[in-house]
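Missing here: one protein chain of the complex. Every other protein chain is in place.
Moving on, here comes subunit A:
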Amino acid sequence: MITVTELHKQFRRAAPKEGPFKGLRSLFSRDYQVKEAVCGISFQIEPGEFVGYIGPNGAGKSTTIKMLSGILHPTSGEVRIFDRSPHQERRLVTKRLGVLFGQRTQLWWDLPTRDSYDILAAMYGMDAAKKRTRLGQLRELLALDEFLDTPVRQLSLGQRMRADIAAALLHDPDILFLDEPTIGLDVIAKRNIRQFLKDINLNLGKTIMLTTHDMDDIEQLCSRVIVINHGRLGFDGTIDDLRRRIGLPTIIRVTYNKAESMEHEVPAPLRCHSRAGRTLTVECNREQLSAMEALRLLEQFGELEDVHMEEPNFEDIIHRVY
């Protein structure tokens, strides 16, 4: 459905000069610094996938999304969506894309929200009946009614994001590119939007690619993660693959009934993390040892009073990949 091959994007800017008259010299200079924003990225996305596209600030996420949606032309490499190029056949491809930039609204700032939908419907060539049914569905799903007649500039961030998502979905696109759809939202708004995205992916089969800095978005939504850093592909696979690849240990904390039980070495392959009173904390690599086996190993030194297990935090995993 989406095929990206060896995608490159370079931005050129005049090279800054050092020394006397640097301002003047840079005016006449023809030296350029080339910044590789995206550097040789290839991937394929199949229908119905929910892909998280993550990476630190400036990694090239937005640049990629903009190339996929036909806004930016790649320096080299190719994008094919429905086997068409979003650059050569921009109008045909954009008709079937829904794109959201969380940082910037796509709606008509000074007009009532409802008007934006009227204009968009006309742009995508929807007839009145189709628009009415579509908008009817979205109004219900995203609770748009409370602000349909309010000018966009007066909406709260949460309302605006809902309005923008509805705008991206109005023409019933098969593919959604969402650039930070939960940025700046409160916990409840985030949860609602996640639930909504999950629904349209599972029930309507929409293919979604989303960038975010919120790892909960990724963990709860995405069946697949693509990590990009400094414009290069760092990882492409499922979340479990990612966990396994990084191999962050599960933390197991056990409390023994008797203090004597503490007087032993921690058996391999478990590793001792810390000891305090009757509580022993060990690290366990789940690739090597299941949790039950780990507990059985620990039990042989005495009766357990309490067990506590902590899965590695997803954010820590991501830190490792960056």
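Just so we're on the same page, contacts are C-beta pairs under 8 Å (C-beta built on N, C-alpha and C of every residue); 3 or more make two chains touch, one makes a residue touch a chain; residues count from 1.
Criterion: contacts and distances are computed from a predicted model.
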Protein that the absent chain corresponds to, by UniProt name, given "Response regulator receiver domain-containing protein", "Cytochrome c oxidase cbb3-type subunit 4", "ABC-2 family transporter protein" or "Putative spermidine/putrescine transport system permease protein": "ABC-2 family transporter protein"
Selected residue (touches chain absent from view) among A:87, A:198, A:232 or A:273: A:87
Hidden partner chain, touching residue among A:95, A:132, A:258 or A:308: A:95
Residues from subunit A at the interface with the omitted partner, ascending: 11, 58, 62, 66, 69-73, 87, 90-92, 94-95, 97, 99, 101, 103-104, 106, 108-111, 115, 119-120, 122-125, 151, 179
